[in-house]
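A protein chain is absent from this complex, but the other protein chains hold their places.
Moving on to chain A:
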Amino acid sequence: MDRPILRTFIAYVEDRPGVLNRVASLFRRRAYNIESLSVGRTHIAGISRLTLVLEADEDGARRLEANLYKLVNTLWVRDVTHTASVARDLALIKVKADATSRAQVLQLCEVFRARTVDVAPEALTIEITGTGDKIEGLLEVLRPFGIIEMVRTGMIVMTRGAEEAEARFDSIPVRTAENGAS
């Protein structure tokens, strides 16, 4: 259990200015290399959700969790590495494809259930969502054609089943001068 493996954390944070900087800075100064970090809003006002992937051993993972909780704006952290979950990454890949190779590229995309989102005389832009492995797989077969550009969102993860992680939060009450911090 003690060797470093890739771990996935989900963290809910208050949507305050600089909060992403606080999280990123925490990992930077604790000398962890972030594999992937994605952040976006939840359906609850004032709360953002982070998905974070990085390499850590078991102790390191527990400490990271504790360090995340030390940030005043952190609401809830969960290590979902060993929890059944749905993981998705989205990539846009621009690959060289002229009249002679286009059919072949499109066929490969079919196999990977990737979508073509732009066609140019010399290139195709492909959208693919899936696990990191699936995207790596497509990249592997497209590489011989010549990849021009690629962009990925980073991992987002949700645990399986009916669990309502976000149900534990009411919306963050808006602070007013009358009631002070709340």
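Convention: a residue touches a chain if its C-beta (ideal position, glycine included) is under 8 Å from a C-beta of that chain, and two chains touch if they have at least 3 such contacts; residues count from 1.
Going forward, contacts and distances are computed from a predicted model.
*Asks:* Refer to UniProt and select, among "Branched-chain amino acid transport protein azlC", "3-methyl-2-oxobutanoate dehydrogenase (2-methylpropanoyl-transferring)", "Flagellar hook-associated protein 3" or "Acetolactate synthase", the name of the complex member that is left out.
*Replies:* When "Branched-chain amino acid transport protein azlC", "3-methyl-2-oxobutanoate dehydrogenase (2-methylpropanoyl-transferring)", "Flagellar hook-associated protein 3" or "Acetolactate synthase" are compared with UniProt, the left-out chain turns out to be "Acetolactate synthase".
*Asks:* Taking the entire complex into account, which one of A:R29, A:H43 or A:R160 touches the absent chain?
*Replies:* Of the candidates A:R29, A:H43 or A:R160, A:R29 is in touch with the missing chain.
*Asks:* For the chain left out of this view, which of A:R3, A:H43 or A:K70 touches it?
*Replies:* Once the missing chain is taken into account, the touching residue is A:K70.
*Asks:* Can you name the residues of chain A that touch the chain not displayed here?
*Replies:* Looking at chain A, the ones touching the missing chain are residues 13-14, 17-18, 21-22, 25, 29, 59, 62-63, 66-67, 69-76, 169, 172, 175-182.
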